[in-house]
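Apart from one protein chain that is not included, each protein chain of the complex appears where it belongs.
Chain naming follows the written order as A, B and C, and within any one chain the residues start at number 1.
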Amino acid sequence: MTQRGTLGVAVIGTGRMGADHVRRLDEVVGGAHVAAVVDIDGDRAEAIAGRLDGATAYTDPAAAMAAADVDAVLIASPGPAHEAALLEALDRDLPVLCEKPLTPDAASALRVLEAETRLGHRRVQVGFMRRYDAEYMRLKSLLDAGDFGRTLMLHCRHRNTSTPPGFTEQMMINDSVVHEIDATRWLLDQEITAVTVLKPTPSSAAPGALSDPQFVLFETSGGAVVDVEIFVNCGFGYQVRCEAVGERGTALIGDAHGLTVNAAGRWGGEIAPDFRQRFEDAYDREVRHWVDATRRGLVEGPSVWDGYAAAVVCEAGVRAQTAGTRVAVELPERPVMYR
Amino acid sequence: MTQRGTLGVAVIGTGRMGADHVRRLDEVVGGAHVAAVVDIDGDRAEAIAGRLDGATAYTDPAAAMAAADVDAVLIASPGPAHEAALLEALDRDLPVLCEKPLTPDAASALRVLEAETRLGHRRVQVGFMRRYDAEYMRLKSLLDAGDFGRTLMLHCRHRNTSTPPGFTEQMMINDSVVHEIDATRWLLDQEITAVTVLKPTPSSAAPGALSDPQFVLFETSGGAVVDVEIFVNCGFGYQVRCEAVGERGTALIGDAHGLTVNAAGRWGGEIAPDFRQRFEDAYDREVRHWVDATRRGLVEGPSVWDGYAAAVVCEAGVRAQTAGTRVAVELPERPVMYR
Amino acid sequence: MTQRGTLGVAVIGTGRMGADHVRRLDEVVGGAHVAAVVDIDGDRAEAIAGRLDGATAYTDPAAAMAAADVDAVLIASPGPAHEAALLEALDRDLPVLCEKPLTPDAASALRVLEAETRLGHRRVQVGFMRRYDAEYMRLKSLLDAGDFGRTLMLHCRHRNTSTPPGFTEQMMINDSVVHEIDATRWLLDQEITAVTVLKPTPSSAAPGALSDPQFVLFETSGGAVVDVEIFVNCGFGYQVRCEAVGERGTALIGDAHGLTVNAAGRWGGEIAPDFRQRFEDAYDREVRHWVDATRRGLVEGPSVWDGYAAAVVCEAGVRAQTAGTRVAVELPERPVMYR
Partner (left out) sequence: MTQRGTLGVAVIGTGRMGADHVRRLDEVVGGAHVAAVVDIDGDRAEAIAGRLDGATAYTDPAAAMAAADVDAVLIASPGPAHEAALLEALDRDLPVLCEKPLTPDAASALRVLEAETRLGHRRVQVGFMRRYDAEYMRLKSLLDAGDFGRTLMLHCRHRNTSTPPGFTEQMMINDSVVHEIDATRWLLDQEITAVTVLKPTPSSAAPGALSDPQFVLFETSGGAVVDVEIFVNCGFGYQVRCEAVGERGTALIGDAHGLTVNAAGRWGGEIAPDFRQRFEDAYDREVRHWVDATRRGLVEGPSVWDGYAAAVVCEAGVRAQTAGTRVAVELPERPVMYR
C-alpha cells in the first residue's frame, strides 16, 4: 500500500469502459488511485496517465502488474485479452476486478477457473455490475428474506434503443442476455439447466438479417422458469426490468421514475437512452465495494465460477438460437472453493 | 318488440353469471327487459321471475324461446347445456348472447358453427367480455392505429387469488387462459398456430396435485410470440395484465390504479379480489352493446368462429400441458361468413 | 308509472348537457325513458323528441310537468332558468334531478330551499356528479372508515386545457371550483367557514385579463385546511386530483392510469382532454342512482341544502378574489330536514 493507504490500481484497457473506470477511481471512489494505465496504444496510455497525479503508462499488462506501486488490477480490455491478463494476475496473486465477460468462451473461462483453483483462494471479481444496482439489491434482499416463499418465475425485459454496426445475433446472448443469466443465477442461487430461444417475426427496425427481438427461456436447477425479452432495437430507450414471482407475492424492478411530467396531453417521463444512466450508480458501487473489500484483504462479489457458468450458458443459448429447440446446459461440479 | 321498444330477453341459467345478467338487464342496461327466466330448477326460476315486472319462469329453454314476448336469448347455463340451447335459438333465428365457452369442446363448437353457417347469417355473440373492457379497448385501438408498427409479442399475466375445490389443471386452460386465447386472436387479428406449456416447480400454496403456476406460450399465424403466466393461487388478488411489444413502442394495461395510499411505511393501493371488480364494467358494456346492436338488427362482437377457434386452441393447450412439448394447432379454413 | 314500470322523465333543456342526458336515459340507463323533451326552441325539442319512441316535445316546462306520462324531471337548462322549474316541480311534488348549479346565486337558492322545506320532504337531487365517480366514492369510503384518523387537509388540483371565449374570473369559482366546494363538504362532512384566494402572476397562455391560475384556500368547521389549484388554461389536458391527508396516512385520487406506453424516449400515457372522458361514468352512475332511488320512492344524493351552501361559498370565493384577503362564510342553521 502507498502512503494514505489508498489502493494503487493498474487499469488495463482504456476504451470506453476502461476510461470510465479511470475517471471513477480518480474522482468518484475513495480509497484508491490509478497507479498504472495500460493500453497497447502507448500514446493513448500516456495521454490518460499524464492527466493523473502519480500514474505511469504501460503497453504491457505484465509490466504494469510488476510495478511496486500496483496493488490491484482492473481489467477492461477487449474480451479476448482477458485470459492472459487474468492468468498473469493470478500468477502474481494480485486482486482483480475483471469486466464481463470473464473470457469470451467457456473453454478459456475454464482455464482461468483452474488457475484460480490451483492458487487455492479467490482473487478475481467479475464485473456483473447489476448485483450492485440498488434496485437489484433490494430485490435480492426481498427474495432472500423469504416472505414471498420460493421464487417460481422471473419475467425479464432487456431493451436497447438500437445496435451499433456489426452487432450479431450471438451478441444478443453474449453481450446482453448474459446479464440476465448472471442475475438469474444470483437472484435464485440456482444454476441454469436448459435454454430455449423463440424468434418472433423480426422488427422491421432490426438492421440486416438480425432476428430482433428474441424471447429466451431458462429452466433452473430448482425448477424455476425464467423468460427474457431481448429487444436490442426497440427504438424508445434503454430499459431493464425484472419481475420475480414468488409463492405469495411478486416484486418488480426497473420502473423507478424520478420525474413525472404533465405536458402536451400526456403524463409520464423520460426513458434512459443507454445503460450508463441506468447503471452508473451500480458501476460506482461495484468499484467502491471492490476497493473496500480489497483494502480489507477480502475477495467478494461475482466469482470466476460465476463468469465460467455464464459462459457455459451463453454457449448453450447461442446453440438454442440456431437449433430452435431446448438445449440442455452441462456444468461440471462446482469446486468447493466457490460454494 | 314490446311497447317502449325494449328487447324482451330470455335468460337461460340462473347461477352466479345468469343471476347477475338478470340484475344487469333489469337495473343497469337500458333498452331491454327480462321476459323469461329459465332454469331446470323451476322453483329457482319462479323465485327470480317473481321479483321482476313482466317476466315468466320456464324450465325448458325451447318453451321460453317460443314465447311471443321473447325477442332474444342470453345463455348463461353450464357449458354442457350450451349446444342444445344454441341450436334451438339458431333454429328459431333468434339473436343470442352466449356466455363463454361457446361449448365445452371443439367438436360441439364445430356443430354450432355449421348450424349458423347453414342459417347463412350471424346470430350469436360469444361472451368474451374482455373485448369490452375499457383498457383492452384502448390497447386494441392503439395497436390498430399502427403507430407502434407490427405487434411482435404480448406478455400476459393472469393471476387469481385462489381456486375453488375441484379446480383442475385443464381448467387453467379452459376457464382461465381461454381469455388470453381470445384476447390474442382479437388484439393481433391472427390465429394461434402452436402452444407450449412450461411448468415451474409448483407453489406450495397450490392445492393437491395442481401444477400451479404454469407458463403458456403461443405462436401466431403472423409470427408473433405470446407468453401467459397463469397463476391461479397467487394469494394476493386478481390481476390481469397485458403488455404489447410493437416495433417502435410498448403498451401495458392492467395497472390502472384509482386510489393511491401512504400508510404504515408503505405507498400503494388495493388489488381487486376477483374478476367481478376488475371486469364489472366490461360485462355492463358487453350486454349494453349486444342489446343496442340487436335492437338495430345487427350482430357484432365475438363470433361463433371465435368461440370455435378458442375451443380448438384450448384442446391443443391441454395436450401441451401433458406432452411437455410444442403442440401445433390445426384449424380448418375460416368460412367466408366470418371473415 | 307507465307499463314496464319505467320512469317517465321530462328533460328540460337540450343544450350539451341536456342532449347528453336524453341519450343517457334512452340508451345507457335502465328503468327510465324520456317522456318529454322541453326547450324554448320548439323545433329543437321536436327534433330530439321525434327520434325517441314515445316522447313528446314541449316549450313550456310547466306543461311538460303536467303531462300524465311524466313521473320525474331532469333540469338541464341554463342556470337562470332553474329556479322557476324547481319551484314548479316542487309545487307538483315531482322528483327532480337538477344539474348544478342549483341556481346562480345564494338568494335564489335560498328561495328553493324554503320551498322544499315548506313541502316538508326532499324532492330534489343536485347534480354534483363527483359524488358518483368511482375514485371519489372509494376515497369517501376510506375516509369514513376512519383508518387514517381525522382528515386534516385536502390538496386539490383542477386543471382544464383551455377556456372558451367569455370565460371570466368569477366562472373559475362558480363553474369550476364549485366542484371542489361540494367535494370538500361531502368528503369531510363539514361546512366551509372561510375562503382565501391567492393569484400568482398569470400564465401568458391565459386569455385577456383572466388571472389564471389561482390558488384557493378553504377553512372548514372542523378545522381542516383545503387548498385548490384552479388552472383553466393549463394547456395539457383535463386533470382533477385530490389528496386527503389524515392523521395516519394519505390517499390520492386522480391518477388512474389505464394504459402505459413506452415510445420515443418516454414512458407514460394520455391525459383526458376534457371532463366528459374523466367523469362520463360518474354521470351514468348519478342518473342511474337517481332513477333507481326515485323508482323506490326515495330521494338521495346531494340535497338542496348542498346546492345552497355551495352557492354561499361561491359568493364568498368571488368576494375573496377581489378582496385579496380571507373572507368568512356565513351560513344560517341547517334545517332539520337536511341533517
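We adopt the following convention: contacts are C-beta pairs under 8 Å (C-beta built on N, C-alpha and C of every residue); 3 or more make two chains touch, one makes a residue touch a chain.
Given the structure is predicted, the values throughout are model-derived calculations rather than measurements.
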Any idea which chains on screen the missing one touches?
-> A, B, C
Would you indicate which residue among B:A68, B:A209 or B:A264 is in contact with the undisplayed chain?
-> B:A264
Check the options A:R16, A:R138 or A:R334 and report the residue that touches the missing chain.
-> A:R138
List the residues of chain C that touch the chain left out of this view.
-> 149-150, 152-153, 155, 198-205, 213, 215, 217, 219, 222-225, 227, 229, 231, 234-236, 245, 247-250
Residues from chain A at the interface with the omitted partner, ascending | 2-6, 25-33, 53-54, 134-135, 138-139, 142, 147-148, 248-253, 255-264, 281, 288, 292
If you put the missing chain back, which residues of chain B would it touch?
-> 234-237, 239, 255, 257, 260-271, 273
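By definition in this document, only the chains that are shown with their structure count from here on.
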Between chain A and chain B, two copies of one chain sequence, what rotation angle (nearest 5 degrees) aligns their Cα atoms?
-> 180
For chain B, which other chain has the most distant CA centre?
-> A
Centroid spacing, where centroids are CA-atom means, of chain B and chain C in whole angstrom | 37
Could you tell me the distance, in whole angstrom, between the mean C-alpha positions of chain A and chain B?
-> 45
Between chain C and chain A, distance of the C-alpha-averaged centres to the nearest whole Å = 58
Which parts of chain B, given as residue numbers and ranges, touch two or more other chains?
-> 248-250
